[in-house]
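A single protein chain has been removed from this complex, and every other one stays in its place.
And then subunit A:
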Amino acid sequence: MVQRSKIWANIDWVTVLLYLVLVFMGWFNIYAAVYDSDHQSIFDISQRYGKQLLWIGAGAALAIIIMSIETNFYVFFSYVIYGVMVFLLLLVLLIANEVNGARSWLEIGGFKIQPSEFAKFATALALARYMSTFDFKLKDFKSLAIMALIIFTPAALILLQNDTGSALVYFSFVLVLFREGLSGLVLFLGTLVATLFILALILSNFTLILVLLGAGVLMYLILNPKFNQFLRVLMFFAGGVLLAFLLNAIMGRKYESADVVIFGTVLGALGTLVYSLQKKFKSYVVISLFFIGSVAFTNSVGYAFDNILEPHHQVRIKELLGIESNPYGAGYHVNQSKIAIGSGGMWGKGYLNGTQTKFNFVPEQSTDFIFCTVGEEWGFAGTFIVIALFVFFLSRLVWLAERQRSVFSRIYGYSVAVILFFHFMVNIGMTVGIMPVIGIPLPFFSYGGSSLWSFTILLFIFIRLDASRLENFRDSRNA
C-alpha cells in the first residue's frame, strides 16, 4: 500500500486544473445565458447560475470522496455499480413521469437525478473490468457478445426512455475497442455505413447507383487494374442492364427506366460475383459484395428512416442535410444558434453583452446550447480557446490512459476520454449546424447537476486510478 499522502502527490494536477477551468468557464457562461437584471448576483441560488455553483460545490465534495476511496473498490464493485445503474434505468422506465417526451428523471424526495447520466461511468467501469479479465479475447465471439451486452444494455434502456442522444453516447466505446485491437475495418465499415446512409437520404436512387458504380470502378483500379478482366466485368453489367430492360419489356414496361437500370446493375454485380467466385478473383468478390451490399443498404435506408426513426428526429436529420429547411420550425434551434455564434465575430460582443443570449433567442441556452454564449460573447477567440482546451484535455486523458500499468485503468481512462469526446463532438457540432440536434450536454459547461456530477465522477475515478497507477493491485493482465 502506498501511503495516502503519496496519492495526493501523484494526482495529475494538470487534468484537475483543466477540469476546474472548464467548470468555471461553464459557470460564468451559464450566468450570462440566464442573466437578467432583476437577479444580478451570480450567487443567487434561485437562479440557475446560483444552483450551478451549488452543483459545483457538491461536485468538489464528490471528487474528494472519490479520491479518498481505495482504487480496489472501483475494481471490485464495478459490476455491482453497473448492476445498480441498470436497475435504476429500469426503475426510471417504470416509474418516471414524462418530461419533454423523455422519461429519464428519477425523483427521490424532491430531488431529481437522471440515471442515464450516471450509467456512463458505471458502463465504463464494467467494461474495463470485463475487458481486463484473463479470458477476454477480442476475437472470441462469446467475449464480444458479453462486451456488447455490457455496452448496449444501458444504451437500449436509455433508448426506451426516448433519450436518443444519451443512448448514442454508447457508440463511442467503439473507439476504446479500436484502441484495444478491434480491426480498423469495423471503423471503416461504420464510416461507410454512415456515409451511405446520408447519401441515400440526399441523392435519388439513380444518382446513388452512379456514385456506387464510380466507387466500384475506383476500388477496382486500386485493387486489380487489369484491363481484360475489367472488360469482362463491364460485359456482365451491360448484359445485366440489357436483361433488365428485356424483362421489363416482357412485363409491359411496368417499371421506370431508372429502376430498370438499377436492377440491371445489381444483376451485373451478381453475375460478376458468381464469375469471380469461380475464378477466385478475390478483389472482384469484395467489390461485388460491396456494390450489392451498398445497393441493398441504401434502398432499405429510406424504409428504415421513415419507419424506425421518430418524426422529430427525421425532421432534424432532414434539416441538417438541407433536404428540408424551415428556420422557424425544427431548424429554429440551429438557426438561432448559428446566429448567436456567428454574430460574435472575431472578439465577441463582450461578457453579458450578447443580445441573442440575453434575450433568449436560443432555446435551451444554459444547457445544450451553452456554446452559443461562448460564441456570441467571446467570439472566435473564445470558441477557439474552448475547443483548444477540450482537445488538450482529451489528449491529456489519452496520454494518461496510455501510461497506466493496469489494463483496467487504461480501458477506463480511454472510456472517459471517448465519452467526453463524443459529447464534445456532438454538442458543438450541433450548435454550429453540422450535427443533428441531439440533446446532449457539453461536459462541464452545460447547466445541470446530474450531468456535472456524472462527468465529475467519471473523470475523478480515472484521476484516482491514475494517482495510484504505481500501486500493485489485483489485475491479472498487468503489462
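One rule holds for everything that comes next: a residue touches a chain if its C-beta (ideal position, glycine included) is under 8 Å from a C-beta of that chain, and two chains touch if they have at least 3 such contacts; residues count from 1.
By our rule, contacts and distances are computed from a predicted model.
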Protein name as given in UniProt for the chain not displayed, "ABC transporter permease", "Penicillin-binding protein 2", "Acyl carrier protein" or "Stage V sporulation protein R": "Penicillin-binding protein 2"
Option touching the unshown chain, where A:L17, A:A145, A:V391 or A:L470 are the choices: A:V391
Which residue of A:S143, A:N299 or A:S343 touches the chain not shown here: A:S343
Positions on subunit A contacted by the hidden chain, ascending: 175, 178-181, 336, 338-346, 355-356, 358-361, 375-376, 379-380, 383-384, 387-388, 390-391, 394-395, 398-399, 401-402, 407, 410, 414, 417-418, 421, 424-425, 428-429, 432-434, 479
